[in-house]
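Below is one structure, written out as structure tokens; comments come after it.
The complex is shown incomplete by one protein chain, all other protein chains being positioned as in the whole.
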Amino acid sequence: MSKKIKVAIIGSQFISHIHALSLKRCAEAELIAVASPTPGNAQRFASKHNIPHHFTDYAKLLAMPEVDMIVVGAPNDCHCRITLDAAATGKHVVVEKPLCLNLAEADRMIDSCRRAKVKLMYAEELCFTPKYVRLKQLLDSGALGAPTLLKQSEKHDGPHAAHFWDVNRSGGGVTMDMGCHAIEFFRWMLGRPPIKSVYAQMGTHVHQNKTEGDDNALIIIEFASGVVALAEESWTKIGGMDDRAEVHGAKGVAYADLLRGNAIETYSADGYDYAVEKAGSTKGWSFAIYEEEWNYGFPQEMAHFVDCVQNDKQPLVTGEDGRAVLEVIFAAYESARTGRKVKLPFKTDAKKPSDLWKQIT
Amino acid sequence: MSKKIKVAIIGSQFISHIHALSLKRCAEAELIAVASPTPGNAQRFASKHNIPHHFTDYAKLLAMPEVDMIVVGAPNDCHCRITLDAAATGKHVVVEKPLCLNLAEADRMIDSCRRAKVKLMYAEELCFTPKYVRLKQLLDSGALGAPTLLKQSEKHDGPHAAHFWDVNRSGGGVTMDMGCHAIEFFRWMLGRPPIKSVYAQMGTHVHQNKTEGDDNALIIIEFASGVVALAEESWTKIGGMDDRAEVHGAKGVAYADLLRGNAIETYSADGYDYAVEKAGSTKGWSFAIYEEEWNYGFPQEMAHFVDCVQNDKQPLVTGEDGRAVLEVIFAAYESARTGRKVKLPFKTDAKKPSDLWKQIT
Amino acid sequence: MSKKIKVAIIGSQFISHIHALSLKRCAEAELIAVASPTPGNAQRFASKHNIPHHFTDYAKLLAMPEVDMIVVGAPNDCHCRITLDAAATGKHVVVEKPLCLNLAEADRMIDSCRRAKVKLMYAEELCFTPKYVRLKQLLDSGALGAPTLLKQSEKHDGPHAAHFWDVNRSGGGVTMDMGCHAIEFFRWMLGRPPIKSVYAQMGTHVHQNKTEGDDNALIIIEFASGVVALAEESWTKIGGMDDRAEVHGAKGVAYADLLRGNAIETYSADGYDYAVEKAGSTKGWSFAIYEEEWNYGFPQEMAHFVDCVQNDKQPLVTGEDGRAVLEVIFAAYESARTGRKVKLPFKTDAKKPSDLWKQIT
Partner (left out) sequence: MSKKIKVAIIGSQFISHIHALSLKRCAEAELIAVASPTPGNAQRFASKHNIPHHFTDYAKLLAMPEVDMIVVGAPNDCHCRITLDAAATGKHVVVEKPLCLNLAEADRMIDSCRRAKVKLMYAEELCFTPKYVRLKQLLDSGALGAPTLLKQSEKHDGPHAAHFWDVNRSGGGVTMDMGCHAIEFFRWMLGRPPIKSVYAQMGTHVHQNKTEGDDNALIIIEFASGVVALAEESWTKIGGMDDRAEVHGAKGVAYADLLRGNAIETYSADGYDYAVEKAGSTKGWSFAIYEEEWNYGFPQEMAHFVDCVQNDKQPLVTGEDGRAVLEVIFAAYESARTGRKVKLPFKTDAKKPSDLWKQIT
């Protein structure tokens, strides 16, 4: 068994909390430090997530020899500098999206990590989103035929932290903040082919008082293969986050709504491997589920039972519960035979529930 | 750190595969043995899931002193005997639903586990189903007011294995096989209050040639509190598995469709804690998401990056990808200013993307 | 051409307004009188709907020889008396649901209309609901195979007028008020076969202070054919009216949500006649539209244009609008060729839009 990876976080805002929670769920990771320049932030963050070390100066964090990997959730304009410093100390680096402010920065980051032989990882979570992973499998399996149009859209009413509104820190508006998701999504879905051209329509429709950045954008990307992709981004859409994707192909179409719809609504002329338990056919319309076992809770259930054994806890569901269910089932079969409501508690010597229905007494 | 729990599986059919896959995802469990009486089944199962020990006789499995806990996925008529034997050897027992064939068996199982001081755990996965867990939180938080009616339904076109159709082995039809889910779901949702009465309508509508059991059932349960619950079960519903629940309360209603549906479609007169990122209001209709971070893939992403560092693998998303995204973003801002399609590759010395939009050159 | 039918309304509450609006849309009907006992109600009603005659005493309305047909929207306890009086004066009678308070009344109403040779029509609108009419066609066409289970449900937060809450006037609670819809729906869907048995679960869960009637009910009906039907009714469901039906058959299933979903979500093992324009296949899942032309607005469009000609009005959409659209289309093809945003107004001598794309100038 390999040794656990010791991880440190730089940043203490919204996304850094998600990083911390995610790392806590990772059996192979150990979160040991956090750095954030605003006095008190790192301390509160460390306390909340039970992290042993915290710093206002990230240089001290990088100086810890036991740290293997850092996760950068600081504002966009800090990404380059932190990455260069981390590479210099031999740490692997995860950088939250977007990578940095400009192409020169990007080149320097890539180059210095390569020279330092550390990994530079770009945190585009849509490549790991279970429903989109399933969507890519559908496309890759040929379920939809050759793709013609891809769509991805992210919409909400504006970012969490102040630095997003300041283009000097963020580098741009909604195109920079959320368009970056769509762009990598398209590249990943298609196997990262070359892009031929880009067209964009942008506007600052609602938040003129808050930002010089764009708060609404439509972006059309042509891939060299002829596939067209449409990104639709908004910082002015109220009523909750919206995150959706579509893949249109010559032999099918699939709609994936990340937050509202569970299954991927799919039309496939030729059918595909598997939609859902007992689906019958996958030709025509079907509803492709993703991570079926997880959605039923089987792994969670087993983990709970293991925890009960390991730590001598009371299980959520016990033999007594199983018995109570069985009593109701017996009463149900009794009722089905008699046409009457059956009162509980219900005693019976029947050998099995169905005996009561068929009046085998 | 506690020691890992060593687990063995008894059974090799559909549900046992789910048990194995789920245990593999559990960092604290180690799956070390499987038993199944049909020659070859245990071996194939062990090989598929990479389990070191396999037996046709489960007594040999129980004889392994290192096994802490067993998971019983054998047919219903074996549940009692296996549980008694397991308790006698001091193993903790997880029993797949339904608990056993009759109440006398249930009493013996509970009693023998209690005497042997081993845990008897009843594997009702709906109590762990993430969407239903969120539904229970909504109800418990008062979002829906006092409950009036609960509904739960499971429907497909019939069970996987032959023994389900034989009431001598299964104990009953769809009420036994799937009604048991609904019954425990209702009890769990309401905090396991006493049940006052049960009424059931059953029929064998389609599968008369295959079974003496019921293939369709409606079950009405009255709780002592006055709450009514309706279970609707079918083994004749084609077009794929259906698993849904509803909670109707005096101040709201919530619909949870496990496989197709929305994030929980919720109406709350008074509102509640949290629906989804930037939801605005939770009064009236809202769409309550569950396990939001997991559904975005954040934990999966971090686990992947940790794995790359631990095992020196190439990350799925790299610095080069981040740079490619940034190039498109620059091109997008250039396009937004010029009103033209911008060809890639696109070179620019701009310090940040939004500079190209506002023509700060 | 037959002469128009002269119609009178008895009642002035919620449902009578719907009767009036509906009759106004019926080219063959002429609404000429209304009666309501509360002083002022009939007058206001007549004024609102532009009805020439109004009465507080419905006997005067019945005395009008020119009235051919009356529509009774008065409270349930008046249905029998009014019907008997109407029959005595030779008027055809439409009675709003439910028919009356008891079976003796029903027999008298049927008998007296038969003797008077007037039609007694029972206003169950679900038999005319376009989406349910389409649902019945699906069932009748064999798309779903032999039916096993029918469901219909109506739920809201309680009735409009005070007399519904008084069981002496209404005859019962939500079962009487809304269960009657489901019962006739089931009979109609199945071709009105005999019913074998009825089971009901009722409660007064929320409105105990307002009524002695039931405010929630589950009703299970067994037809002689073995088909089971489940009615689910509520006067306590907040968040807007809910009206849904399901038909489960051995070879398919169809879900019709009257208010929220447009198409009927249908699974058919064998397929059926027509789902929607260019549907491809109707095997497996499909989305059966109803009244497709009306939903597109074609009849409304033609009626508007006819009205413009008949009454010399300005059309909603003119030749100038058609020209403006064409200008945009030319600009679009120009843009597609040049990769640039095209400013309007746009002048071109191109013979047709696509010439600009293919640069045939």
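For clarity, chains are labelled A, B and C in written order, and residue numbers in each chain start from 1.
In this section, a contact is a pair of C-beta atoms (placed from the backbone, for glycine too) under 8 Å apart; a residue touches a chain by one contact, two chains touch by 3 or more.
In this text the structure is predicted, and so the values were computed from the model without any measurement.
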- prompt: Who touches the missing chain here, C:Gly11, C:Gly145 or C:Gly171?
  reply: C:Gly171
- prompt: Pick from B:Tyr132, B:Trp165, B:Tyr199 or B:Phe223: which residue touches the chain that isn't shown?
  reply: B:Tyr199
Message: Residue by residue, what part of subunit A touches the chain that was omitted?
response: 148-149, 199, 201, 203, 205-206, 216, 218, 220, 222, 226, 228, 230, 232, 234, 236-240, 248, 250-253, 267, 269, 284-285, 339-341
Query: Which residue numbers on subunit B touch the omitted chain?
result: 197, 199, 267, 269, 280-281, 283-287, 339
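Everything that follows uses one rule, which is that only the chains that are shown with their structure count from here on.
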Query: How many Å are there between the centre of subunit A and the centre of subunit C, using C-alpha atoms for each centre?
result: 44
Whole-Å gap separating subunit A and subunit B, where each centre is the average of the chain's CA atoms: 18
Message: So the centre of each chain is just the mean of its C-alpha atoms; given that, what is the distance between subunit B and subunit C in Å?
response: 40
Task: At least two other chains touched by the same residue of subunit A: list those residues.
output: 197, 199, 280, 286-287
